[in-house]
Every structure is written in structure tokens, then in C-alpha cells.
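A single protein chain has been omitted from the complex, and every remaining protein chain is retained in its original position.
The block that comes next holds subunit A.
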Amino acid sequence: MPRYELALILKAMQRPETAATLRRTVETLMERGAVVRHLENLGERVLPYKITKHNERHSRGAYFLVDFYAAPDILPGLLNHLHRDVDVVRPTVLKKDDPVPSSNCCANYGKDLVYI
């Protein structure tokens, strides 16, 4: 199954409410057949710009990152669900690509292309 990353920005709430929201989100993921690999807290920060969502103007948010494996067909339904959730400010699902380690160096790029 392909690997996805959910960058979740939640409303700035108290700890028990944030925990409840996260629990709800992960349970939704698991219900749809996703396997959650890792959940990271990137901290609570001031948002880079004011975001209006669910008739509320947010200036602070809690950033979370969820790594999961899922089938591609659940993504539209999942995003729809997350957009409807009142506590979620901005959900974004990205595909996670494994980085290419050896050919990352650009110093060796084009060596075979140069005519000496």
C-alpha cells in the first residue's frame, strides 16, 4: 500500500480536547482501513497567516503529522470528513516518496554528458 502523510492543523484548544480530536481522527483512519505508522506533534505555533474555517478566524494552531499506509480510494472520503470536522483548521494529505539517496548529489550530475 502506498504511504501517505497527513499534515493536520488543529484549532488551539486545551489538552483533553486536542487529544479527543486526535483520537477521533486516528479512529476514522483505522475504520477506513488505514494503518497508522507514526503520529508526531510539531507543537503549537502562531499560524503564518490568519485562516478562516467554520465561521471562525484562527491565529494559532496545533500542528500534527500522521504517517499512514492506506489504499488510494479512501482519500477523497477522508478529506471530506476532515473538512467537516469543526476542530480541524486545515488538513492536507501528501504522498510520501522515498528519497533517492545515491543520486542526490548534484556534483556528479552530468558527468557523462560533458564532452572533454
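Quick note on the criterion: contacts are C-beta pairs under 8 Å (C-beta built on N, C-alpha and C of every residue); 3 or more make two chains touch, one makes a residue touch a chain; residues count from 1.
As a convention for this text, contacts and distances are computed from a predicted model.
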UniProt protein name of the chain not shown, from "Small ribosomal subunit protein bS18m", "Gamma-secretase subunit APH-1", "Exostosin-like 1" or "Pyruvate dehydrogenase E1 component subunit beta": "Small ribosomal subunit protein bS18m"
Among A:M13, A:V36, A:I51 or A:I74, which residue is in contact with the omitted chain in the full complex? A:I51
Which positions on subunit A touch the chain that was left off? 7, 9, 42, 47-49, 51, 61, 63, 65, 89-90, 92, 94, 99, 104-109, 111
